[in-house]
Structure formats: structure tokens, C-alpha cells
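Notes follow once the structure below has been shown.
The other protein chains are all here in position, but one chain of the complex has been omitted.
Which chain is which? They are A and B, in the order written, and residues in each are numbered from 1.
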Amino acid sequence: MTEQIVFFIFTIMVLGGGLGVVSTKNLYYAALFLSLSFSGMAGYFIMLNAGFLAAVQIIVYVGAIAILILFAIMLSRKVMTTNEPQTNKQNWLALIVTPLLYLTLIFLVVKVNWPVSSAAPALDVLTQMGAQFLGGYLIPFEVMSVLLLVALVGAIILARDVEKGRE
Amino acid sequence: MQNIPLTWWLSVATALFSLGLYGALSRKNAIAILMGLELMLNAVNINLVAFNRYITPQNVTGQVFAVFVIAIAAAEAAVALAIIIAAYRQRGTVNVDDLDSMKF
Partner (left out) sequence: MEQLFALTPLIPVFPLLAFALIVLWANKNNKLSAGLAIGGIGLSTLTSWAVIAATVAAGHEVQIAGWSLPVPWLPTAASIFNTGFAVDGFTAAMLFMVPLVCTLIFIYAAEYMEGDPRYARFFAYVSLFAAGMLTLIVADNLLLLFIAWEIMGLCSYLLIGFWFEKDSAKKAGLKAFLTTRIGDVLLFAGMLFLYSRTGTLTFREIFKPEVLDELSRMLIWGLPASTVISLLVFGGAVGKSAQFPLHVWLPDAMEGPTPVSALIHAATMVSAGVYLVARMLPLFAIVPQGTLSWVAIIGSVTAFFGATISIAQNDIKRVLAYSTISQLGYMMIALGLGGFLAGVFHLLTHAFFKALLFLGSGSIIHAVHHGAEHADDHHTDPQDMMNMGGLYAKMKRTSWAYFAGTAALVGIFPFAGFWSKDEILAEAWVQWHEAGSIGLPFWAWLAGTLGAFLTALYMGRQIGLVFFGKPRSKAAEHAVEPGNRMTVPLLVLALFAAFIGFINVPFIANGWLHHFAGLVHEPAEVLHLEAVPFQISVALVSTAVALLGFFLGWGMYRNLKAGQQDPLARMLGPVFTVLKNKYYVDEFYKFVFIDTTVALANFSAKFDYDWVINPIVNFVGNTGRLLGELSGRIDTVVVDGMGVLGTARLFKWMGRELRLTQTGQAQNYLLVIALVSLSLIAMYLFGI
């Protein structure tokens, strides 16, 4: 029962945050709602025996990405007027398509007979993950690190002030 | 743990995914779209971890993938924001309606 209560609290955080992100006109608020949603998700991860992921979630999403987005919002502040609609022309279509998709997916989720295992969860999650990263998933891991490096360089080049970069 | 069935998690993830999709589809502002995308990625992460926990609790492959997704999401966010900043500098707007140079 406690677990379910905790689950609901986190669900409110996650879905409420998500709803706030997509509905509020003010982007600052949207970014803050995003952080809320991410934090709720970290709770989920703890519940799902993924403590390490929860920590990563907090550090990367809440600590980095959400802050990054906040910075971006502030850098482009001039156009962040809140008095005009933040939705585009296809809003109504999206409002039809997304619920339909949601319903279909829910139907799928319910209909499928998931092969749920009743085995006890692994205790040495972190050890196993380390072994996987430097074992079976070594190449994706390395590729991903290169990708991060490329993204880093690319982001710097793209975001560089061209006028000043000429100097 | 069995007090919460797998379908709950999946339903939450689906709801979050749909919310993110809606955001990505309907918002004008590029940063808001990016936020929608982040929500969708997180929904996927919930799925991955939940499947890992419920279907193969003995190993951590789902979590490994979740880490990959997080890393890629970070990279994507960094690049996307850089593009947005660059576009803002060049065009003076982050409104994607105006960024239609892909149009023939």
C-alpha cells in the first residue's frame, strides 16, 4: 500500500510536470515543470531497483539538461513574450492524434500478456553495469563517448558567435 | 514490489510519451519542442527500466540502455540548443514556423 502511495506521488510529479511542460505559456515555468517531471522519474527509478540510474537522472537531466534549457531560454529571452499563443496551426490535429495514439498504446499495453518474471531483482546492479559497459557493450559505449565528444565540439562550433569567431 | 503491476508503469510511460509528443507537435517555440522531446525520451527510459525490473530482473541490460539513452539525449539536447542559439542569432527568432528553409 505504501508503495502504491509513493508511486502515485511520483506519478503526479511526472505526469503533472509533463502536463505543465506542454501546457504553460511561460517557458521558464515549462523548464521548471520539466525539472519536476525528471525528479519524479528519478523516484521511479529507485522504485525499480535502478538507484544508479536515479542518480544519473538527477545529475544529467535535472542538473544539466534542464539548466541548459533554462540558459537557452534566457539567452533567447527577447522573443519569449508570453502574451501570444505558444501553439502552432496544427495544434488541433495534434490534440486529436496524440490522445488517439495514447488510447491505442494503452490498449496495446493492456492487451499484451507481459511475461512478468517473479525472480528477485539483482543486487549487484552497479557491478553488472560496469561489467556490461566494459564487456559486451564496450563498442556502443566507446561510440557513445565519441558521440558525446562530437556533440560537445559541434555544439561549441554551432553556438559560437560567428561575428566574433572571425577574429 | 508486486503491488504495482507492470501495466501501471507502462501506462504512465505512455501518458508521458503522448504528452511529450503533443508538446513536440504543437509548440511553436523550438525550446519547448525540445522539452517535449526530452519527455518522450524519458518515457522510453521508464519503459526500459520497468521491463528490466519486471521481465529480466536478474540482469541490467535495460538499465544499460537507459544510460545510453540518457547520454544520447544529453548530446541531442546540447546540439539542439546550440542550433537554436545559432538560429536565434541569425534569424532573431526561435519560432520554428519561420524556420522553413527546408521548404522547396
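Remarks
FYI, a contact is a pair of C-beta atoms (placed from the backbone, for glycine too) under 8 Å apart; a residue touches a chain by one contact, two chains touch by 3 or more.
Note that the structure is a prediction, hence the values are computed from the model and not measured.
Checked against the full complex, the one of A:L48, A:V62, A:A94 or A:A159 touching the unshown chain is A:A94. Across the interface with the omitted chain, chain B contributes residues 21, 24-25, 33, 96-97, 99-104. Mapped onto chain A, the footprint of the missing chain covers residues 88, 90, 93-94, 97-98, 100-101, 104-105, 107-108, 111.
FYI, only the chains that are shown with their structure count from here on.
The residues of chain B lying in touch with chain A in their complex are 1-4, 6-12, 14-23, 25-29, 31-32, 34-36, 38-39, 42, 45-46, 49-50, 52-61, 63-64, 66-68, 70-79, 81-86, 88-90, 92-97. Contacts from chain A toward chain B in the complex involve residues 1, 3-4, 7, 11, 14-15, 18-19, 21-22, 27, 30-31, 34, 37-38, 41, 44-45, 47-50, 52-53, 56-57, 60-61, 64-65, 68-69, 71-73, 75-76, 78-80, 85-91, 93-95, 97-99, 101-102, 105-106, 109-110, 114-122, 125, 128-129, 132-133, 137, 140, 144, 147-148, 150-152, 154-159, 161-162.
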